[in-house]
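Questions regarding the structure given below will be posed in turn.
Note that this complex is displayed minus one protein chain, with the remaining chains in position.
Just so it is clear, A and B label the chains in written order, and each chain counts residues from 1 on its own.
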Amino acid sequence: MSATIQFTDVRRVFRGRGGAEHAAVDGVDLLVDSSTRLGIVGESGSGKSTVVRMMLGLDHPTAGSVEFDGVPLASMSAPALRAFRRQVQLVAQDTSSSFDPRRTLRDALRKPCHNLLELDTAAADAAIDRTLEALSLDPALAARKPHQVSGGQRQRFSIARALVVEPTVIVCDEAVSALDVSVQGSVLNLLKEHCENHDAGLVFVSHGLPATAFISEELVVMYQGRVVERGPVGRVLFETEHPYTQTLVDAYRVTEGVPS
Amino acid sequence: MALALDTPDRDTRRRRTRRPGIASVTLVPAAILVLLAVLGPVLVPFSPIDVVDRPDLPPGGAHWFGTDSAGMDVFSRTIAATRNNLLIGLITTVLATSLGILIGLVVGMNESRRGPVGTLARGVSRALDLVQAVPAIIIGLVLIAFFGASIPSLTVALTVCLLPNQARLVRAEVLRVRGEAYLDAARVSGDSELVLIAKHVLPNSSWPALENASLVFGSAIVLTAGLGFLGVGLHPPTPEWGSMIAIGAPGAASGRWWSALFPAVALALTVFAVSGVGRRLFGDD
Partner (left out) sequence: MTHLWTRNGWWVRRLAVLPLHLLIFALVVFFLVKLIPGDPVAVLSGGQPMTPEQYEATRASLGLADPIWVQLTTFLGDAVRLDFGNSIISGIGVMDEMSTRLPETVELAVMAMTISALLALALGFLVVLRPRNAVSRVIASYARAAGAVPDFCLGVAGVFVFYSVLHWAPAPIGRYATSLNAPPRTTGFPFLDALLSSDTVLMSSMIQHLWLPIGVLVVAYAPMLLKLFIRSLDQAKNAQATRFRIASGASRPMVLLSVGRRALPSTIAMFGTIFGFMVGGAVVVEQLFAIPGMGEYAVQAVTRADFVALRGFLLVVGAVSLIVFFLVDVVTMSLDPRRRPGVATAGG
């Protein structure tokens, strides 16, 4: 199954309160498909969250285009959009607000099953339980509200919500940044294994180079709304071209003890 | 006039979980009120709308609360007025709150849009602010001039007075909820915008208006009585606390305290009872 998201010369401008324009994303080209694990690194304000929102059709470019299998996301019909979401799913950033506080976790996980897979409740629950077990989560926890489970558990639920429809591309926006370092590792391994076992692609967006470098094959570095560096992880780490990347890599070497 | 002025500070008063098992004690005064409203006209010893004895009799054996300057029984009228005042308060609260939530929701969701819809939403939002510029009692006064004084017209007038604040409260909350990550998550899970608003935005942003509903109820009752007091509310001899207080006011100035005191006490007790219910339901201070 083909599943390709193509960014062509994408620019996204926000208007400030005083009327001043600010390009959050400027001239970005990207190609995402199910064959690679792509990492996008950048500091906060570098435009990576805007890229994620556009990649999922939650926001649309001011200029340029974001296309899924050749069709612009901005002009997709509702059924086509559902077919797109069936293949491209999100593991969201903020663990404490990525679930509606008034609803149970199972409610949240049933949504994609109903909307995207058109399963009935029994079939949805079976699929949910299978996914939760694969992520070593107790299905009984799904009866709880989001604030009644730990941050690590909630993030696994967030992953489960994405995986339950068996997407071909998983987009992770700061998926581990809010977690303890001890939990980060297990979540990263889990994601990596899933992608390897199911031939799924991954887009891993983070401000932290270590986690991104660990999980990705390809790396894109964003700085002030532009892509300043891209290539295989090894090349970006050892043959750095842009000064901003150099500072990232230097910091990475100090923390990870990588020889220069 | 005492009013529905509540401006929850967004940072400290995030959604509160409701306490289970509402303490039934605080509901007793409210229950008695409802009972009086329903049964009142049957229970009263005298006709509440007719002259039944000599005017200005002090409280005593036959007339527990005395008679007013026209000779109507104050006890019967105070009890019989419960139905009118409560009815107006209740319908106003339901209308102002539900319409307020609806308007706040629509305005909040569309305010930052471009095009005519966005402009309209911003216009409504500004208009809601502007209505606050005029005291509620004056808006009520004008609207009564509009529709004449009757229970339906009072209800409409008071709804118009009290709706803007409810809408503003909800709008502010919608603006906060709109940025929550779970909305994007629900979109990615395939929810349409309509489902999103109905299932996520509405339940998560209507609580300030619901919390404020008991204050709206109190305000509606006080405003009804206030308009009655100014002489533009329900016309005597229809039993209504405000007009009873107005009729009793000159008497109070010359020492005949009873015909103004009892409806005033009934009014204050009602406002207290209702705010008690509100506090129990929402755990507000």
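By definition in this document, contacts are C-beta pairs under 8 Å (C-beta built on N, C-alpha and C of every residue); 3 or more make two chains touch, one makes a residue touch a chain.
None of these values were measured; they are calculated from a predicted model.
Colleague: Among B:Leu154, B:Leu234 or B:Val271, which residue is in touch with the absent chain?
Modeller: Residue touching the chain left out of view: B:Val271.
Colleague: Touching the absent chain in the whole complex: find that residue among B:Pro48, B:Pro208 or B:Gly248.
Modeller: Only one listed residue reaches the unshown chain, and that is B:Gly248.
Colleague: Which parts of subunit B are in contact with the chain that was left out?
Modeller: Where subunit B meets the chain not shown: residues 1-3, 5, 7, 9, 12, 126-127, 130, 132-138, 141-142, 144-148, 215, 218-219, 222, 225-226, 229-232, 242, 245-246, 248-249, 252-255, 257, 260-261, 264, 267-268, 271-272, 275, 285.
As a working rule, only the chains that are shown with their structure count from here on.
Colleague: Rounded to the nearest whole Å, what is the centre-to-centre distance of subunit A and subunit B, using the mean of the C-alpha atoms as each centre?
Modeller: A distance of 48 Å separates the two centres.
Colleague: For the complex, give me every residue of subunit A touching subunit B.
Modeller: By the definition above, subunit A touches subunit B via 53, 56, 58, 78, 82, 85, 89-90, 92-94, 97-102, 108, 111-112, 114-116, 158, 161.
Colleague: For subunit B, which residues count as touching subunit A in their complex?
Modeller: Those in contact with subunit A are residues 15, 180-182, 184-192, 199-200, 203-204.
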